[in-house]
Structures are given as C-alpha cells and as structure tokens.
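Here is the structure we will look at, set down as structure tokens.
Here the complex is missing a single protein chain, while all its other protein chains stay put.
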Amino acid sequence: MSGARRPGRNFLFVPGPTNVPARILRAMHVPMEDHRSSDFPKLTLPLYEDMKKVFQTKDGQVVIFPSSGTGAWEASLTNTRSPGDKLLAPRFGQFSHLWIDLARRHGLEVIVQEEEWGTGASPERIEEALRADKTHEIKGVMVVHNETATGVTSDIAAVRRAIDAAGHPALLYVDGVSSIASIDFRFDEWGVDLAITGSQKGMMLPAGLGIVCVSQKALAQMADAKCTKAYFDFADHFRTNPGGYFPYTPSLPLLYGLRESLAILFEEGLENVFARHRHLANGTRAAVEAWGLTLCAKEPKWYSDTVSAIMVPEGFNGADVIDRAYRRYDLALGAGLSQMAGKLFRIGHLGDLNELMLLGALAGAEMSMRDVGIEVVPGSGVAAAQEHFREGVGEQRLAAE
Amino acid sequence: MSGARRPGRNFLFVPGPTNVPARILRAMHVPMEDHRSSDFPKLTLPLYEDMKKVFQTKDGQVVIFPSSGTGAWEASLTNTRSPGDKLLAPRFGQFSHLWIDLARRHGLEVIVQEEEWGTGASPERIEEALRADKTHEIKGVMVVHNETATGVTSDIAAVRRAIDAAGHPALLYVDGVSSIASIDFRFDEWGVDLAITGSQKGMMLPAGLGIVCVSQKALAQMADAKCTKAYFDFADHFRTNPGGYFPYTPSLPLLYGLRESLAILFEEGLENVFARHRHLANGTRAAVEAWGLTLCAKEPKWYSDTVSAIMVPEGFNGADVIDRAYRRYDLALGAGLSQMAGKLFRIGHLGDLNELMLLGALAGAEMSMRDVGIEVVPGSGVAAAQEHFREGVGEQRLAAE
Amino acid sequence: MSGARRPGRNFLFVPGPTNVPARILRAMHVPMEDHRSSDFPKLTLPLYEDMKKVFQTKDGQVVIFPSSGTGAWEASLTNTRSPGDKLLAPRFGQFSHLWIDLARRHGLEVIVQEEEWGTGASPERIEEALRADKTHEIKGVMVVHNETATGVTSDIAAVRRAIDAAGHPALLYVDGVSSIASIDFRFDEWGVDLAITGSQKGMMLPAGLGIVCVSQKALAQMADAKCTKAYFDFADHFRTNPGGYFPYTPSLPLLYGLRESLAILFEEGLENVFARHRHLANGTRAAVEAWGLTLCAKEPKWYSDTVSAIMVPEGFNGADVIDRAYRRYDLALGAGLSQMAGKLFRIGHLGDLNELMLLGALAGAEMSMRDVGIEVVPGSGVAAAQEHFREGVGEQRLAAE
Partner (left out) sequence: MSGARRPGRNFLFVPGPTNVPARILRAMHVPMEDHRSSDFPKLTLPLYEDMKKVFQTKDGQVVIFPSSGTGAWEASLTNTRSPGDKLLAPRFGQFSHLWIDLARRHGLEVIVQEEEWGTGASPERIEEALRADKTHEIKGVMVVHNETATGVTSDIAAVRRAIDAAGHPALLYVDGVSSIASIDFRFDEWGVDLAITGSQKGMMLPAGLGIVCVSQKALAQMADAKCTKAYFDFADHFRTNPGGYFPYTPSLPLLYGLRESLAILFEEGLENVFARHRHLANGTRAAVEAWGLTLCAKEPKWYSDTVSAIMVPEGFNGADVIDRAYRRYDLALGAGLSQMAGKLFRIGHLGDLNELMLLGALAGAEMSMRDVGIEVVPGSGVAAAQEHFREGVGEQRLAAE
C-alpha cells in the first residue's frame, strides 16, 4: 500500500494486524452519524453482549476503548490497582516485558519471574511465590496468554489452579491480545479477572479498539484503586455504556466493523475458529520440521496456534529472510525482537486465513530462505503442510455443507 | 445507519463527528499491511510534516495517538506537568469544564476563572491572575479555543498577549478540537505551547486520532514532568516516529484517511477553508436573526464559525426540537449540555459542508421548531441565509475556475 | 467527482442516475468470484424472483442484461418482432422519440401519434387507431410510462383498457425506466407484455443493468420474431438463467448491488416507496406554484412523481439556471431536451431521497433563478414545500416506529 505499484496481493503474515475480510472493510465504510442519537444504542448495546461470548463469560463486564491493545493494558491495571501495589509476572518475551514495563511506569511494583524465552508461565513457580506471600501483598498475577514474540502459549487454566492451590486472593490479569478469538479462552471457567485484547488480531479488524473484560471480583476493587487515570477510567464507561453511549466520541467505522467481526465469528462458530487455527498451525509446524528447522518454542506444550517463531540456522540472520521475503515476494513476516533479534523469523497464522493463503506464505518463506543461502529443499515445507491440510477441518466443513 | 430504513441521507449537523467525504472513506478502505515494513514510513513521515502546516507551525512537534481528542487532552498535560502543578483555566462551557476535570484527575491544581456561558476566555482576567502570581506558581493556562457547547470562540492571540504582558512563563495549552482546520489557528504566531485536536471535526475523519502539537518550550519541560503516563507518553513516540513508526500498532485506515484529509485541505487551501466556514456561519446567523431568535454567544466577538448554539424561546425545550428533527426529518442537531440543557439546540456547520447542505438543515430546523410550536415564519431563515449565500466565497471560487 | 475540490456533497437532481445509498455502494464493493461456481446461483436466482415483485407480476419472466436501459429497449423489440412489423407509438418527449427511432433502426414500421409535449399517451386515440386496424397489422403499442423529458406520466391501465376495448391483439410495450420502483407499476394487472427498466433510477444503482419483464403472451411470439439479435437474445438467457447463470460474464458488483437494492425496497415497502415519491413530488409542485411558475406537464393528470419539468419565464434560458446551479451551488438539474431546450429545467425527485435533500435542492434552484434574473421570492418555494412536508408520509413513518 504505502509503497509503489506491486502487482497482486501482499501476503500479510505478521502476527497482527491481520487480514481484514472484505465483509468487514465494507461494513466499516459508513457515513458518520450522531453517536448520541436515540438509534445509536441499537448498534452498541449488542456489541457488549456479543463480546462477552468471545471472552466466554457470563458475569464479566466489557469495556471498549478507542485505543490500541496497549491502552487496554493500562486500563486493566490503573482501574484496579494503586501505586506501590505488588504484582507477580513471569517474563518470557517482548510483550510480557513491555507489559511489566507499563505497570512499573504506573508505580506498580512488579516481581518478575524470568522464564527462558521459548517457554511460558510456570504455574509451579507462581504457586510457590504466592504461597510464600503469606500477607497477601501480591495483588495480582499478570500473564501473557500468547507471547507473540516467541510463539508461546501459556496454560492459563493451570495458572488459575496454582493461584487457587496457594489459597491466594490475587487477581489474574491476562493479556489475550494474540489469543482471544483465535485460541480457546475461557474467562469464567479459568477465573480470569482482567482480560485484555485488541481489535487487530483474532477480531480481524484494524487496530483502534482496546477491549477489556473485567470480573465481578475485580470490579469490587475499583473503588480502592488509586492509580491515576482519566481517559482509561472504567467509571466513565460504566456510567454511559448501559445506555448505549460512550464518554467521548467513538470511532464509528470500528464499531460497525466489530459488529461484522462478531457476526463472522459466530457464523463460523468459535469452536471452529479455534480448530482452524490449530489446523493451520499444525501445517506450519509440519513445514518447519520438513525444513529441518526448529521453533523458538521449546516444547509442544508451548506451541502457539497463532504465531510460529522459526529459528534460523547458525550463521544466518532472520532479518535477511524477512527483508528478502518482503521486498522480493511481497510476503510480510514478523521479526525477532530484543534478545531474539536476528535469530528467528515469525509467521503469524491467525485471523481470516485459509490453507492456500498459508501455503503461499510457506512457499515464499522457502524461497526467501534459499535466496539468502539457507538450504531448505524446495517445496519440502509446502509438501509437508499440504499433506497435513488434506486431512482435517476443511474436510469437516465440506461434510457439513 | 444504526436504525431502520430511512430513505435518503441523514443530515448530520452535530458539531462532530462531521461528514467524512467520499474520497476519505474510499482512502480508508485499505487492506492491512505490516506497520513495521520498510515502505511504511513513506506513508507516515509526510503526515507529520503536513499536520504542522495545519497547526501553522514550523517549530512545533506533532504527536498522533490512537485515541479520541480526550486522550490528546490527557497527553498534553501528563507529558508536561507534575502532580500539584497549578494551572489557570477559564470555564465557560461543557468542554472547558471537562478538560479542567481531567486535569484534576491527574492531580493538577486548576485555578478556575468562571466566565458566563456564552462568553469566553477573558485576556484581562488572565493577565490579572498571572500578574498576581509573582512566584510563577502557575505553570500553564488552559483555554478552549472554540467551546463547542455554547458556540463561542475565544481570542487566543489576545490570551498570548495577556500572558506576555504579565511577563509570565506559563505554558499556553489550547484545545483546538472544534476549531483547527476550520477556524484560523496559528500555533507559532500565537505562541501556543500545546495544541490539541481530534480527527472527527475539521479534519473530516472518523474519531480515533488524538493529535497534539508541542512547542520547543514545552518539550523542554518534559523531563521534569512527573504525571503518570504510559500509553500517552510522548517519549515513546519521539523514539519511534522519526523513523516513521509507532510505539504500538496504529489504526491504518485512519492514517490513510488522514493522508487524504490533508490532501483535500491543501487542495482547497486553508485560507479558503476558513473563509468557507465563516461564510456558512454567517448564513446560519442570518437565519437565526430572521427567526427572531438569539445565539447563546453573547456578542459577535464570541460567535463561532463552526457551531451555532441557538436559544429556544421561554417555554420551549430545545430537546424537543432536536428529537423532532432527528426522528421526523433525519436531521441530527446538537443538544444543550449541562446548564444549557433544554435551553438551546446547536447546529454544527463545520467540515465537509456546502451551502445547500446547510440550507437543507436550516429548512429542517425551521420545520422542527414549527412542529413543536415555536412560531418562526416558514422559509424565513432559509431566505435570509440564501440571500447571504448568493454573495461570498462561492462566487470567488467560481471566478477562479 | 470528475472536477476539482468542491466541498460537501453534490446535490444530484437529474432524473437519473440517482443517488446510490451508502448501503448499496458498500454491497457493490466485492472481490470478484467465479460466476460459474456452484455457489453463484444462491445470489442470482432470488434476484429474478424479487425483480418480479418490483414489476408486480406473477407470470412475467425477467431478463437482466449487462447494458443500459437503451439495450433493454432493443431487447424488448428484437426478441418479439420481425422487420416490417407495424407498431403504434405516441410521441410526446425525447425518450418516446428515441425509442421510436431505435425501433425504426431495427426495420420496424412505427405509426407515430404525435401528442403535445406536456401531455402523454391518449388512450382514446390509441383505441381509435387500433379499431381502424381491422386486419391487426399493428403488432404492438409502445408507450413510455413516464416521459423523463417533460415530467409526464401516462395512464398505462387506460391504454390497456383502450387496447381491450378495440379487441386488438397488439402487445403492450412499456418503457418504465423512470417509473418502475418509484411510481406504481402493475405488470399483470395492466396487462403489460414487455416492460423495460434500467438500474440507475428507482433501483438506486449505477447504470449498467437493462431489465426486461416479458409476459407469457409475448414469450409465445418469440419463435416468430425475425429481428436480428445476438447479445440481446432472450433465448440465451432462458437457457442459462434457470440454473442461475448467464450467457456471458455478468457485472458482479451490479448484481450484488441489485441484491441490496431489492432488500432496501422491500424494507421500506413498495407502497411506501410510491407514497414517498408522491409526497416529494407534491412538495416540489407546491414550490413551483409559490414561485409563480408552471410545469411543462399541462394538467395534474400528467404530473410525474419522479421528475418535474419547470418552465422558465419568457426571456430566460433554462440552461442558464442549470449552469448556474451546477457551477455555483453544486446542484445538478436536468436540461430541456430537443424542442424544450432552453425552455425549462428539470428536477428529478426519485430514488433514495428525503425531504431535506429536496429542500436543499429547491433552495438552490431558487438562488440560481434569482442569480440569472428570474424574480422569485427568496424562500418562497422552500416555504411552500416545507408546509406540505410537515404533513404526510414522514408523519406516518414516525407513528409506525
């Protein structure tokens, strides 16, 4: 887009923003209207109800901010915590790092549990730390469900069990930006207290909506939370949202887009959406194996269904693969960040995606690797993914027609 | 949009969001792309340069947030101030009130100068207060350039002269949300230190971008500013923007829309844009006079060229006019807020607007008033506006063709 | 669009193309797809069924051509007639003239009944001519339902009664391009044999679809029709349409647009659509009367509900009004054609239109007339239309909410 004429479609395989389906782009193409009209709540009120289905919650309360996901991080913390409050947070990638950094900027004291990049949150260590916190000074546990930088998914249910096993009242804060609406996420069942997501990943929208889901337990702590907030104050939303309104002018195209996104998700069925992401991820992993390469994620239990971080062999720079892919084949791959810079490239396989799109991207990754000298067998990754894809969810969809 | 089938176009005459031109809606209809690609800066870097032209600044620095204008309010204060800092702020409408409220939530101490609603900032009182502040405890003066709630424009140049006359170093914070890109606004010439705007008014975009322009003097105070901030931290932008990037995923449609908005503004010419708003406002005021009604703005010097707040006669409720206009004629008017609730209705005449659109709205306001029993002469306001419109800027455009 | 920057919306009041609602423009914004896929009939087959509802027919058969309405004229004749066949056709405007001309180009012999422009088809003269045609050499009667050039609607039901009264087997060919989906049109009840329409008027679409409805009686004459045809041959459509396909690549955006157009028409209800057009036309006529001007249509019985042709006073040129309106006020009016050139200007009031849009146009016409020296009282037409509009269909819609 922002460059010169390049024929055909860009293959967008960064882990967000993801491809916005034509239906959603169309739905966003709306004239402006009065966001304080008597008709407006017909649009807005169902959005809150439907977002709850995406979070898989009955009792949670949803807040939608005109912001990126980073703003939702901020909102989740400032509305429930006071400066000096202690939080426990495992760190195992760039996004868990950044969230911790944001918490600290708000005066929160974060006890960091360093985990090797390529692994995720350790329920055992969390339980241990909470058990040791006899006086319950730790007010919350912050976990990134899906670490986008390394392609690692942590087990949130296990984290909840760890908190409960420790008999600890800490709130459970979960970043679900690159998991929610792509990977199974159960707000109620897992006892999540604050879940954060953004519009530009599994929701298949442009960036611009930061979305938080808040448990009743967390709501009860709002009154005591002394962190400074204004733009991100839940209270202004809770005062206006029930009528269908917002404390400041909302971005209408994104709300109409969200309406269509939710319709699309429910048409496919959340279960099917999760299964499709698993299916596409398995195909990607088959390709990686066929290439003779490894994932950044250390073990299958960490494998993410939305993004695969692929280690390049010693002596090669992942950035060269990415640059080649982008400039020569119109394939956008994700880079290694921070301590992983140069060591890997990432394929985002989330959102509005199907098998042939992914096969095109795998073919492009193959060519790019060969171009920079990494000796993978031409067609090998594609073939492995193809053979995986020929089974699976597509088959079931077809059967259901 | 959000309601059932209503034939034809809605006449959107709230003072924001404004009509988004078809060209901009088209420009926003883009596939997603990698916001970290080597091509992306080709889009983003010129946006900053061109926004400076809109602010009429050479030395100011522009920051663009994925937020509403409220977020830009927050950013302007938290990046330059510390809790406990004193600010001086005249209050004469709902938006000056809300900005003061936001400042206080961030721990700032605001000295409020109450002005009658329908008037604006008093340079004399500001000078007086600053002169009295021998120890320079007042760190800034916050002025809403165009108070959207009452249709009042304050004289920012005079405020600057007042500050200078008092020999006071306070920064000048100006809310230009409903003036910038519609009413002449001169960042450098007027010595503004922090100017705030949003995308959904004169910029003719949906809401979703909060934009701040910062003077060199203000930038120099950033290091000492201790207000809590993270999402709205200028520093993260200053680290990434020069390369053409953002600290978090930007909303691509809005950036592409901003590109087109700027192109449209420069095609028409900022001077012509201002003249057109003046012309349309004058027509509106001619209609109000013909109706035998008065504006909320007390004197011509306060008259806003972007919004007219029209007092309804005693015994009538402005909300009834608005409800009638919306439900019966598809005309969206602005309501009276706070102490003006029920006493007036507002016509926003800003953004992508021409004479016939406004005449349709005036005709609709006329009918709505008659429907609720306000005895205005049918066609009287329209006729007065027509006779005004037959002279003026359109004529000049035609001559220039 | 095709010119330079002009702020705000163009007021499009030519009698076609009409304003395309945002919903339809959105619906047309589709990726291409295989028009021979197994899914495609899910889109196409209901279009035929729903178009029959618009024609108000049970037994008629609909054919949709990728062409303008002119192509549909051609199809209606060449599929049912042979060179040398006699047709009877009243002529009272530019479009009845052009259709006759087209028939003659195909070797048909057209007996023209000249009627004064400003009147329409004379059932009496038609009956007389048919009675005189003892040997039934006249094979069809061609009538333009709504003559767009003069704003005259003929009484098709009366023409049918005339044909029947004469006991004559001639087919009834009706051009409904500027009436169908705006003015009541009853294919079955009126015994129409071939009805022609296009996409760019009451259907609220861009031009590009020529649509014909064919009676069973007309279908029975196809086999003997020797006029040359290939692109417009019904037979190719009748072979492919039942499966949901076309003899050549259809224009997908227009088919998706037609889908949405039909949805919109049925949401509003055809009866309500007709009533709205009557309501808007009455308002326009009230304005004309208030201006002290007259319509081209000689008597109320000829008044068209989709277009008003307004005579300018002696000594003035309608083209000057139109030029002024377009270049100065962004108002597109229709011109006088052929013998009416310069004598009138036309306001198309059909399609996706409401009261305020029309009031804006009336205000613009008023100003344009005054600008060229026609002395109408400012606001007079607007006021008359307003007072008409305050009663009527809007009221009913509101009551129904």
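The letters A, B and C name the chains in turn, as written, and every chain counts its residues from 1.
Keep in mind that, in the parts below, contacts are C-beta pairs under 8 Å (C-beta built on N, C-alpha and C of every residue); 3 or more make two chains touch, one makes a residue touch a chain.
Predicted, not measured: the structure shown is a model, and the values here were computed from it.
> Of A:G84, A:G292 or A:G379, which residue touches the hidden chain?
The one listed residue touching the chain not shown is A:G379.
> Which is it among B:V30, B:L270 or B:V377 that touches the chain not included here?
B:V30
> Which of C:G107, C:P313 or C:G342 sits in contact with the chain that's absent?
In the full complex, the listed residue that touches the missing chain is C:G107.
> In terms of residues, what is the contact footprint of the unshown chain on chain C?
So the residues of chain C touching the unseen chain are 1-3, 9-10, 12, 14, 16-20, 25, 28-44, 66-71, 73-74, 83, 102, 105-107, 198, 200, 206-208, 227-233, 247-254, 256, 323, 326-327, 332, 335.
> Extract the touching residues of chain A with respect to the undisplayed chain.
Contacting residues on chain A, toward the hidden partner: 4-9, 11, 19, 29, 264, 267-268, 273, 276, 327-331, 352-357, 359-361, 363-364, 366-367, 370-371, 377-380, 382-384, 386-387, 389-390, 394-395, 398, 401.
> Hey, which chain B residues sit against the chain that's not shown?
Its contact residues with the unshown chain are 22, 25-27, 29-31.
Keep this in mind: only the chains that are shown with their structure count from here on.
> Measuring centre to centre with CA averages, how many angstrom lie between chain B and chain C?
Computed from C-alpha means, the inter-chain centre distance equals 45 Å.
> What whole-number Å value describes the gap between the mean CA coordinates of chain A and chain C?
Here chain A and chain C have centroids separated by 53 Å.
> Taking each residue of chain A in turn, which ones touch at least two of the other chains?
Residues 25, 29-31 of chain A touch two or more partner chains.
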